[in-house]
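Omission of a single protein chain aside, the complex is shown with its protein chains in their original locations.
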Amino acid sequence: MPFTHLDENQQPQMVDVTDKAVTRRSATARALVQLTPEIMRQFDGQELQSKKGPVFHTAILAGIQAAKKTSELIPLCHPLPLTKCSVTIQAVDDVRVEIRATAVTDAKTGVEMEALTAASGAALTLYDMCKALSKAIVIEDIRLLEKTGGKSGDYQSAT
Amino acid sequence: MPFTHLDENQQPQMVDVTDKAVTRRSATARALVQLTPEIMRQFDGQELQSKKGPVFHTAILAGIQAAKKTSELIPLCHPLPLTKCSVTIQAVDDVRVEIRATAVTDAKTGVEMEALTAASGAALTLYDMCKALSKAIVIEDIRLLEKTGGKSGDYQSAT
Amino acid sequence: MPFTHLDENQQPQMVDVTDKAVTRRSATARALVQLTPEIMRQFDGQELQSKKGPVFHTAILAGIQAAKKTSELIPLCHPLPLTKCSVTIQAVDDVRVEIRATAVTDAKTGVEMEALTAASGAALTLYDMCKALSKAIVIEDIRLLEKTGGKSGDYQSAT
Amino acid sequence: MPFTHLDENQQPQMVDVTDKAVTRRSATARALVQLTPEIMRQFDGQELQSKKGPVFHTAILAGIQAAKKTSELIPLCHPLPLTKCSVTIQAVDDVRVEIRATAVTDAKTGVEMEALTAASGAALTLYDMCKALSKAIVIEDIRLLEKTGGKSGDYQSAT
Amino acid sequence: MPFTHLDENQQPQMVDVTDKAVTRRSATARALVQLTPEIMRQFDGQELQSKKGPVFHTAILAGIQAAKKTSELIPLCHPLPLTKCSVTIQAVDDVRVEIRATAVTDAKTGVEMEALTAASGAALTLYDMCKALSKAIVIEDIRLLEKTGGKSGDYQSAT
Partner (left out) sequence: MPFTHLDENQQPQMVDVTDKAVTRRSATARALVQLTPEIMRQFDGQELQSKKGPVFHTAILAGIQAAKKTSELIPLCHPLPLTKCSVTIQAVDDVRVEIRATAVTDAKTGVEMEALTAASGAALTLYDMCKALSKAIVIEDIRLLEKTGGKSGDYQSAT
């Protein structure tokens, strides 16, 4: 008999959170996106217009929708019903914008991946809306800024 | 620095329901669909047969499945785990059928959109099943009939 | 033996389009949505602002995304890769807006359901964005305006 | 007027679980998959390599992801947020492997379908990974092994 | 530097079908489901009624919809636009039914997994519809019956 029991430490598994308490969880992530001066010149003070339409509006919606798909995109994430998801975009200098995404829920596990997925989804959509203008856009620095709740406690990014 | 902080009132956001209480929520919506006398002649007292199969059965299932996809279809809806979703179809006169959809859950926000999405999904499927017989089918009057639960209280449509 | 072969005419089936030719297909559908004078007063000439953000922009995106999900929402629809999907919204009088959705592809079957699903998805989202202002919004008159291509030929709605 | 009220016993419906209590639910299902001696010779003690990559890893991940999609795949299933989902694969003799899937949640209804869907999703993926080597693979014996929780009580399969 | 280039033969990959020709592909799969005599007594000659509604109709629709989700469920499957998908259910003896699923498309790769996924999705749904009557239902023998098209040629199952 050639097969033996597989050591399950070597195989993928969803972490068992069954016996954890439901507590309030929040997380904020950010993505920096480096555009170009040409693209930034389309900025009218509130929005950036592309040939596909308003860039920030579309990216914010895509980020919120991506957050709701987190457990579908990341194989070992638990499905979590978000009670809040907000995404904002603002300029940090003359070629870069910062996307910030916050996710909140009452759950047995944290929402860091939901915040990171929202930021990434918004960044990819921003890229898509602007790519006719430049192929050299770079999504740089997607990271967790802070989280609260859960056994591992609160976290604040050094940056 | 060309960008300023975007006024978030002008950008899309999911309403924050984190601090709302979980209460029993229900909503009933309806969609009227105007078929044709030719289509209605296929009605056998319980079902309407099309070349794609039984129309009402298929439309009811599609409506229930659409309700489960509400937060995926409507960008700023919160994901809600339905505990009940029922869809019924009945004739209101010799060319029109009424689809009624009820959704129920215990949640922090209401299920009106789930009921409306169920009714719409069933109506579109009914259209699809019958469209080989007529292109002049009209989905008319999708509306909320009633809702219960939540801070804004109960609602009953005038019609 | 109690079971006999099921007559497949009585059971649901996807229409077999294997031997049909790939041709250019287009379809345009519309949905009329009856809002209220109070809601329409928020209109600034281009957009309608709600507490969830810009209404038309969000509804248009939701309509386009719904079109891409047509074969998932309508059980017996074939998956079709759209090459164009546009959604526009305009006022028709002081309480109603008209959503128009056009879908185009090169395929073996038509895109009527994609256009109707886009119009419905946009209408439901418009409802969701405005429902805090009124529960009496009605989606009225979702219909096919025209289609081109395919064996059944072109179609133009009487209205 | 040709239509009468449809008897809803004859039409599909999601079972109403609104008034059931939330309790701990678990279920374990299994799928036996009959491979071939040729395929089993690729087994290295822990994994089975195919031209598409590691078979068991991929099948386990697909099973967990399928469990999260249960309410999307099975029309009348309620959406349930799993707190645990584990899938393991082990050899039972020189041509067959057994997939075991366990799902756990705190909910108003059981997770049997989630466990069965996980086992089926893993079995189909195992098939897909190996089908270049043999078209004669058979998925045999998908069944519930046990469940706990809920009004109908615990269940243990005879086998 | 601890990392070296990963040998990609050991990592999962979608098979590259870019340079294969588009040809007509078809596949038929089946699933046998062992019910109980009690369940079979509900059979009325055409349908099997459960408290969730008509069993065969719902299972057939679920099978067709599952086929359209094949590339989402099976990680390394290519997305294929089906031009035909049919599912039928018939009794084979007094406790078992056979589900047959056929998928057809014009594509660069085969549709075996689509046919197998349709059969599995229908079998799981049949299980779900009947599980209130018995927990001892077994899905036995899911296999490919035949395929046509593609470089590897036609295949006919021995059984």
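Quick notes on this one:
First chain written, first letter: the chains are A, B, C, D and E, and each begins at residue 1.
The rule is simple: a contact is a pair of C-beta atoms (placed from the backbone, for glycine too) under 8 Å apart; a residue touches a chain by one contact, two chains touch by 3 or more.
The model shown is predicted, which means the values in this text are computed figures rather than measured ones.
Note that the absent chain touches A, C, D, E when the full complex is taken as a whole. Only one of A:Val17, A:Ile74 or A:Val92 touches the absent chain when the whole complex is considered: A:Ile74.
Among C:Ala29, C:Leu61 or C:Leu144, only C:Leu61 touches the chain that is left out of the view. Residue positions on chain D in contact with the hidden chain: 53-54, 57-58, 61, in rising order. Seen from chain A, the chain kept out of the figure touches residues 9-15, 49, 51-54, 57-58, 61-62, 65-66, 69, 72-77, 112-113, 116-117, 120-121, 123-125, 127-129, 131, 135-144, 147, 155, 157-158. For chain C, the residues in touch with the chain missing from this view are 24, 40-41, 43, 45-47, 56-57, 60-61, 64-65, 68-69, 81-94, 97, 104-106.
The definition used in the following text is that only the chains that are shown with their structure count from here on.
Repeated interface, listed pairs A-B, A-C or B-C, reference D-E: B-C, with more than half of the contact pairs matching by residue number. Put simply, the C-alpha centre of chain A and that of chain E have 35 angstrom between them.
Chain centres here are Cα averages; for chain B and chain E they lie 30 Å apart. In chain E, the residues that touch at least two other chains are 53-54, 57-58, 61, 65, 69. Contact annotation for chain pairs lists A-B, A-C, A-D, B-C, B-D, B-E, C-E, D-E, with touch applied as defined.
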